[in-house]
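Below: one structure in structure tokens.
With one protein chain held back, the other chains of the complex are shown just where they sit.
Here is chain A:
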Amino acid sequence: MRISLVSFSVLLGVLSLPAEANPALLSHYQQQALQENPGFSGFSAARGKLLYSRQSSASGKTMSCTSCHTADPRQPGKTPAFRELAPLAPSVTPTRFTDLKKVEKWFRRNCDDVYQRSCTAQEKGDFVSWILSVK
């Protein structure tokens, strides 16, 4: 009986995932940030916003997250190969920030594209805190 109750609530949890951003994302980055820096003191949406628009020439081209996702993450973006991108803000595209694996994959690729390095857990958490707050 207990088992079926548990699996029922797991099922409910899975079913309700696509509706809103995954709350486990932030706790995941928080745990990592604590490991990276014992002095970790929380995430900042303001810093996340700065990360989004900060220009970098590390790749040889001047780029920022806005190069593909546009200055307003509620607007559709475009890849360098001209495919349209759904808006990054989960308030507009509810499937965004629901899947840790997907989010990690694109942080890995996109931080490398823009900054030629990985983003830290602090930066990812800042970014997620901000993008979740964009209404």
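Following the convention adopted for this analysis, contacts are C-beta pairs under 8 Å (C-beta built on N, C-alpha and C of every residue); 3 or more make two chains touch, one makes a residue touch a chain; residues count from 1.
Criterion: contacts and distances are computed from a predicted model.
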| item | value |
| --- | --- |
| Undisplayed chain, where the name is taken from the UniProt record, one of "Formate hydrogenlyase subunit 7", "Diheme cytochrome c", "NADH-quinone oxidoreductase subunit B" or "ABC transporter ATP-binding protein" | "Diheme cytochrome c" |
| Residue of A:79, A:95 or A:133 touching the missing chain in the full complex | A:79 |
| Positions on chain A where the hidden chain makes contact | 59, 61, 79-83, 105, 108-110, 112-113 |
